[in-house]
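What you see is the complex with one protein chain gone and the rest in place.
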Amino acid sequence: MDELIQYGPFLAEGFLENIKLALVAGVISLIFGTVLVSMRVSPTPVLRAAGTIYVNVVRNTPLTLVLAFSALGLSDTLGLTFSTVPRVNSFWVVGLGLAAYTSAFVCEALRSGINTVPLGQAEAARSIGLTFMQSLTLIILPQAFRSVIAPLGSVMIAMIKNTTVATAGGYLADAAANMKEVFDTTGASIPIFLGIVLAFMAVTLPVGYFTGWLARRLAVVR
Amino acid sequence: MSTTSVLFDAPGPRARVRNGLLTVVSIIAVGAVLYGIYRGFDAKGQWEGRIWEPFIRWETWDVYIIPGLIGTLRAAAVAAVLALVFGAVFGLARLSDHAWIRVPAGLVVEVFRAIPLLLLIFFIFYLLPTVMGGGDYAFIAVVLGLTLYNGSVLAEVVRAGVLSVPKGQSEAAYAVGMRKNQVMRLVLLPQAVTAMMPAIVSQLVVLLKDTALGYIIAYVDLLNTGFKILPAAFFGSLIPAAIVIGVIYVALNMALSAFATWLEKRSRRSRKTAAPPVAPPGPAAVPMGPATPGRTALEGME
Partner (left out) sequence: MRFRRLSAAVGAAGLLVAGLAACGGDKTYATVLEKVQDGGTVVVGTKWDQPSLGLKKGAEPEGFDVDVAKAVLKEMNGGKDVQITWKESASSNREPFLQNGTVDIIFATYSITEARKQKVTFGGPYVVAHQDVMVRGNDTSISTPQDLKGKRICKAAGSNSYKRITDPPPDGQLDLDAQLVDAANYSECVQKLQGNNLDAVTTDDLILAGFAKQAAASGGQFKVLGQPFTDEKYGVGLKKGDTKTCEAVNAAIKKLWDNGTMKQLQEKWFGGIQGLKLTESAPPAEGCA
């Protein structure tokens, strides 16, 4: 227990980084995932193919490697920099990598949501003269979003847990990195492990219940 | 059939022109992105023959990549078998009529699903030596971590699979005088297994992908030998190594995913089961019935 008190602030600092990463990745992945799904259902075969290839490649690559690519490829090689302070830059690079990975899953969640929107909705939209973009943004996606709130919640929970892989993208400040550093000096400490686990559960469980509640509340009655 | 055809009409002459234009524009856009990446890498000399040359030599594969691949597959295979056992045991335990079995099993499953896998692997790696004395625990830590997490997810799959068998099946079985054990063994499970198969295989893809986390505790896997040791031996080959290793992972996982898709089609055709295919329950505490959309969405996350 003493270790938890002694290293508590250090670990809490790390955990805060996980939360910040999760927020960044969450917002970007929702946006990017929506763009991807629009590509995947669009009338243009090239965009459909590009979206499909992206999703399949990213989904089948270990996150560790996606983050390494983000750091070495996007940032170091292609020169994408967010800040001249290396730490801050790494944060955004990892956040972006995590978002790139998560958006593939967001896209798939939304796509399966689109599948649940009854045919009649799309037909009705077209018959009153809405274009593809209009029927997508006004009719289909709003309904699709509602029906995939619970699965999206699951994707977000997985993403929150995935922030612990940040080390692979060269960001050594999160709870996992800090926990490893502490374990290197103290050895395995059950209180510390449980403390971090409880902290994660304190975030993931409410997200799960909130999205579950929201899903029931907003369910489209058909 | 597909949703795409529902969202837009069969194009008329004007729409066809517009689609053609859009196609051209998007080809240019996609091409520009790819070309930008190509040029960026080129500017940093990442396409130089010298740094790619190691990958056409047999020794590179023999010394680095193949031993790592074996490490990855070994951990994945052992963890897959153990996770299936864990999933079967805890999944059925959660369906038990006795609360003293059902509640603890539910607790175990929920907790292990909520712990970030990497932290779990770290913890086991550091804990085992203090409990069990000396030895090399990297392999066991990876396997145990993967087993506990994926086993818990599989437990949910098993539970959902059994629950997805229509009630009439078990009622009929009880009516002809079967015992509880017989009903489960002879009627429910055989049908549930068929329904669960695709979800199980897609969880195994997750498991295979997650072996890469072993890299962080220096387990000798594909990522370790291919991405850490290999670039140290060949100066400058870090990015080529990342690309080659990435291609291998994607190929492996796509093969497994293709197998999952094939199984799903097959089980959908099959008339042996009365249960609809089961959705993978996702990585955390979101209750999802078989009717919830998004099963493909969660394949492979984390």
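Here the chain labels run A and B in written order, and each chain numbers its own residues starting at 1.
Everything that follows uses one rule, which is that a contact is a pair of C-beta atoms (placed from the backbone, for glycine too) under 8 Å apart; a residue touches a chain by one contact, two chains touch by 3 or more.
Since the model is a prediction, treat every value here as computed from it, not as a measurement.
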Of A:170, A:195 or A:212, the residue in touch with the unshown chain: A:170
Touch with the omitted chain, as defined above, among B:29, B:85 or B:107: B:85
Interface with the undisplayed chain - residues on chain B: 44, 50, 59, 63-64, 78, 81-82, 84-85, 88, 126, 129, 133-137, 140, 185-186, 189-190, 193-194, 217-218, 220, 225, 228-229, 231-236, 238
Residues belonging to chain A that touch the chain removed from view: 68, 72, 75-77, 85-87, 90, 167-168, 170-172, 177, 180, 184
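We adopt the following convention: only the chains that are shown with their structure count from here on.
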Residues of chain A that touch chain B when the two form their complex: 41-48, 50, 56-57, 59-65, 68-69, 72-73, 77-79, 102, 105-106, 108-116, 119, 122-123, 126, 132, 135-136, 140, 147-148, 150-155, 157-159, 161-165, 167-168, 175-176, 179-180, 183, 187-188, 190, 193, 196-197, 200-201, 204-205, 208-209, 211-212
Footprint of chain A on chain B - complex, ascending: 3-4, 6-9, 11, 19, 22-23, 26-27, 30, 36-37, 40-41, 44, 46, 111, 114-119, 122-123, 126-127, 130, 205, 209-213, 215-216, 223, 227, 238-239, 242, 245-246, 249-250, 253-254, 257, 282-288, 292-302
